[in-house]
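Take a look at this one; I'll ask things after.
One protein chain is absent from this view; the other protein chains keep their places.
By written order: A and B. Residues from 1 in each chain.
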Amino acid sequence: MATSEASTTYKKIQVRRYKPEENPEKNYLNEEKGLWAWLTTVDHKKIGLMYLASIAFFFLVGGILALILRTELWTPARSFLDADLYNQVFTLHGAIMVFFFLVPSVPTVLGNFVLPLQLGAKDVAFPRLNLASFYIYLIGALFTLTAILTGGVDTGWTFYTPYSATTGGNVIMMTLGVFILGFSSILTGVNFIVTIHKLRSPGMTWAKLPLNLWALYATSIIQILATPVLAITLLLLTMERALGIGIFDPALGGDPVLYQHFFWFYSHPAVYIMIVPGFGIISEVVSTFSKKIIFGYWAIALSSLAIAFIGFLVWGHHMFTAGQSSLANLVFSFLTFMVGIPTGIKIFNWVATMYKGSIDMKTPMVYVMIFLFLFMIGGFTGIMVGALSVDIHLHDTYYVVAHFHYVMVGGMVMAFLGGIHYWWPKMFGKMYSELWAKIAAGILFIGFNMTFLPQFIMGSQGMPRRYFNYLEQFQPFHQTSTVGAYLMGTGFLIVAIYLTYSLFKGKKAGPNPWGSRALEWQTASPPPLHNFEHIPVIINGPYDYHKPMSEFQLGVASKHNGHHAEETVDVPESAQEKA
Amino acid sequence: MSSTSATEEKRLDHVQHHFVDSEQQFESAKMGMWVFIVTEILMFGGLFVAYIVYRSWYPELYLEASTQLNAFWGMVNTFVLIGSSLTVAMAIRSAQLNQIKGLIYNLYITIGLAFTFMVIKYFEYSEKLGKGIAPGEYYTYDGLEHEKANIFFSIYYMMTGLHGVHVTIGIGLMIWLVVKAKKNVFHSEYYTPVEITGLYWHLVDIIWIFLFPLLYLID
Partner (left out) sequence: MSGHHISSAKFLWGIGIALFFLTFVTVAVTWIQIPEPWNIVVAIGIAVVKALLVVLFFMNLYWDSKFNSLLFIFSLIFFGLMIGITLLDTLFRNDPTPLF
């Protein structure tokens, strides 16, 4: 800290060193028992785990749908799905993966679990609201499942009008499901923003906030600004179907391009709702496994906010061929290039963090490498399709499909897996098999590239997306892609198996298996019900690997001290040495 | 903070375990509400965008169609809602001063005004629907020349309808507050739900402040 601050008077508090207990008897998993206690819990950690279960379920459903699609595409002609069913399957695959898996994935699972731990708080600011948002998610999911069973939806996950206003099936049920889900997302965002502002433990200044929390903060901001627009869009669409209000339906005098503006005002920022939390995970993992202070802390922190902001200005790049004005095309194309800048800043800083670090290639770090490689390809091809003239050719081809799978699966799902592997020991106090984890990561990497690399080539040669049949010339690409998809499926299966196995037979993890300096590792694994046995006091940053561990295990010695958001803390030199 | 230990206890029983004190809890709740207000503004914002885009395309449509809306009753409803905002502000003041009776009375008046608003809205709607001025597809009225008159009324129904839903939710919240106030839950150190609901209610008022001139007063 700057010396000028030394003259200001701080409130003095007594601190002690608390070494986290190795094998605590009581933890959040066994303190309250029974199904009912789980279903009504307001503990952020348990809610995170319940989300994990639900999200894993939807990932499974979405994944099976994907395999069905890929299987159909084995031959150029019809294999076993007719066109209508194919349309329904890709719609459900997209909608489930985006709305029920990817958007909630990191914030609700890892965010819920880790955020209060990283802040040194006992819980999020509104624990009951947190539980409510979980149930809202479930209700939304129920609506969606009902839609699938009562007629299905074949509009694509984008629900473009006028098709979505006139086609058969149960579109209303689906849009209502997503509408409801949106509120779950909004409430999570509200909760996180307030928690980060108000529940930081003493000494947790903005400059010491883990980058994961900066990322979640930026994500929450996007969530609260964009999701309500999705809500109103879907409400209008529902009314379009129910009452024929006609605002988006040219047959009634409306304008379908306006629908696309509404939809993408949410959905482009939403791609950053999906990826920015991944950035947060990468920052944590890179620093931990390079055993080095993060390079460019503020650059990474602020670029998250920059992405959140610029992400709102580029939505029209999805509409280059939709008939919007040439002026808008031009402006959107230009602005789209700007998104690449903060993203690039992050990548450079991560790489600089690794430079001359002592890199430990544990599984989470392996996923970081995979992320960097795949996300770079996804990002660069994003810039390609962001170029107006190029996109006229590539729009609605497999090139776009490959682009967004590289960012969403190659980027986000890999980051999510990295995060799961990173915090798994904290969540359950158990270690998984390092060998199997690496094998699975390898299979996923190979499978992923087999699946989606050929799609870039096909797309640039003109293979359109969303068709169940295709020209013979594309068959080799499609078949490679299908094989890759099954390989990936195998990879995910292996992950599920060894993670589940570790719950029962895994080695005990200990509080800090990675030797991390971050706060969540300074408590037992699994953590006690209220996270810390003491109120933690923070004097060092979460990435200060050049300082001894003992400096990171300080806590308020007396009760009801500090914990105010604004309160600054000064720790007398002698107090630090106390054991 | 001079009080006996008995009231001291009462003063703290609302503080949840993860907050250090009442103040932190109050400020958190209020910030949470403001964040939520942001989402509300953007949600209505979508409808305002639709309104503005169509108005920029068809200014004459708006001139013509708004003659069907009764500016007098719109004005009355504006007075009603502003009045209710005032009473909510008074309710919060009562709570801050520990005047639980005043709190309850002010809430009653607010609920009454909110009902008045909805009743007037009901008569406006039924008068229009009776004439065949229904949203979009079901629009059958032939007193208007403009071919997109149905779109104007779709926007009208969506905006006022969503606003009406908010008013209804507000009534529900206010009744809940009365119930709680009667159970003596609130006092000068704890009136967070009153404050939060108040913020919500003022927002509903603000939205109407814009809807009124934009829909009723075009000419």
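In this section, a residue touches a chain if its C-beta (ideal position, glycine included) is under 8 Å from a C-beta of that chain, and two chains touch if they have at least 3 such contacts.
Computed from a prediction, not measured in an experiment: that's the story for all the values here.
Peer 1: Where does the absent chain make contact, in terms of the chains shown?
Peer 2: A, B
Peer 1: One chain is left out of this view; which of A:257, A:301, A:414 or A:509 touches it in the full complex?
Peer 2: A:257
Peer 1: Which of these touches the unseen chain: A:69, A:85 or A:331?
Peer 2: Per the contact definition at the top, the residue touching the missing chain is A:331.
Peer 1: Would you indicate which residue among B:78, B:110 or B:150 is in contact with the undisplayed chain?
Peer 2: With B:78, B:110 or B:150 as choices, the missing chain is touched by B:78.
Peer 1: What is the set of chain B residues that contact the non-displayed chain in the whole complex?
Peer 2: Per the touch rule, chain B residues meeting the hidden chain are 23, 26-27, 30-31, 34-35, 37-38, 41-42, 45-46, 48-49, 52-53, 56-57, 71, 75, 78-79, 82-83, 85-86, 88-90, 93, 96-97, 198-199, 202-203, 205-206, 209-210, 212-214, 217-219.
Peer 1: Write the list of chain A residues that the hidden chain touches.
Peer 2: Spelled out for chain A, the touching residues are 197, 225, 229, 255, 257-258, 261, 265, 312-313, 315-316, 319, 323-328, 330-331.
One rule holds for everything that comes next: only the chains that are shown with their structure count from here on.
Peer 1: Report the inter-centroid distance (CA atoms only) between chain A and chain B in whole Å.
Peer 2: Once rounded, the distance between the two centres reads 34 Å.
Peer 1: Help me check something: in the complex, which residues belonging to chain A touch chain B?
Peer 2: Residues in contact with chain B: 121-123, 125-127, 129, 186, 189-191, 193-194, 197-199, 224-229, 231-233, 235-236, 239-240, 243-247, 252-255, 258, 261-262, 530, 560, 562-565.
Peer 1: Would you tell me which residues of chain B are touching chain A in their complex?
Peer 2: The contact residues of chain B facing chain A are 16-20, 24, 27-29, 31-32, 35-36, 38-40, 42-47, 49-50, 53-54, 134-138, 147-148, 150-151, 154-155, 157-158, 162.
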